[in-house]
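One protein chain is absent from this view; the other protein chains keep their places.
So, subunit A:
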């Protein structure tokens, strides 16, 4: 039994042999197809939409099979219309809940797959998405746990028993006045300061045991440091490749992809000192992407940006979060910008996180 009443016949025809997913444009022409298995074709679709700057709402998706996991991904990407050869009842419910018009050839009670069992009704789309990306090995973020951390300078305690827990792919803003320990916290996390006591656990491992190079920690600082000495944007991004065993062409590709993702590839040959604050931050973010940093630490990234640059950086950052899902710990006292970012905010006061201030 099927449901395809208001859909074009061409689209509802079974997919060609070996093809598991197709995308059609408004003229019903095939613009993308994949022969991948499991949920990988949908992740490919996500990359494709991003690369082509297409909106999912304008495109029609035809998938061979969809359970609750696939339906969640399709809904989250923003598709409004799709056709599934074989669909499960829970998947249909997901489509109905998120207003996706879905046609199908065959309706089954359940798709037999372990992933389907892991998704519960209580999970929202973001939660499901994060879990699926993790299972697909496409979640760049790592867990971060800071336990009772005490650190400072010259024996003076600035962080006094700091506790933070972030799941892989989480984002968190730490706000607070000057001198509350925000920079101390970041310097301890990048290894510039040794903690007096406490523990930092990265990706489930104590910081001391985490492989130093390539490092899983990326760092974006304020863009004030200015030297007379020339260094190109490309050289800065290439730093992210430190310790990665890549051929020359692979390195070049990795640098290009990272720079394109943050919209700074056209600046590759420019001296970093001649770039604007916003351009420098895009380059820094591209460096973290090239590094495949699981945890990105950002120290007041908008301090020296004008309004327009802040807007642009917000877009780039939102995009990076959506496409790579790194864990990001951002320190800022730019309240307005942080509010627009929409990430959870905690305040650091007197060296501890304050829940009431």
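Heads up, the rule we're going with is that a contact is a pair of C-beta atoms (placed from the backbone, for glycine too) under 8 Å apart; a residue touches a chain by one contact, two chains touch by 3 or more; residues count from 1.
Note that in this section contacts and distances are computed from a predicted model.
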Hidden chain of the complex, named as in its UniProt record, picked from "(Fe-S)-binding protein", "Iron chelate uptake ABC transporter family permease subunit", "Phenylacetate-CoA oxygenase subunit PaaI" or "Lactate utilization protein A": "Iron chelate uptake ABC transporter family permease subunit"
Sole contact to the chain not displayed, among A:114, A:156 or A:212: A:212
Given A:190, A:205 or A:257, the one touching the chain that is not displayed: A:190
Residue, one of A:206, A:243 or A:342, that touches the chain absent here: A:243
Chain not shown, touching residues in subunit A: 154, 187, 190-192, 211-215, 217-219, 221, 225, 227-232, 234-236, 238-243, 269-272, 284, 287, 291, 297
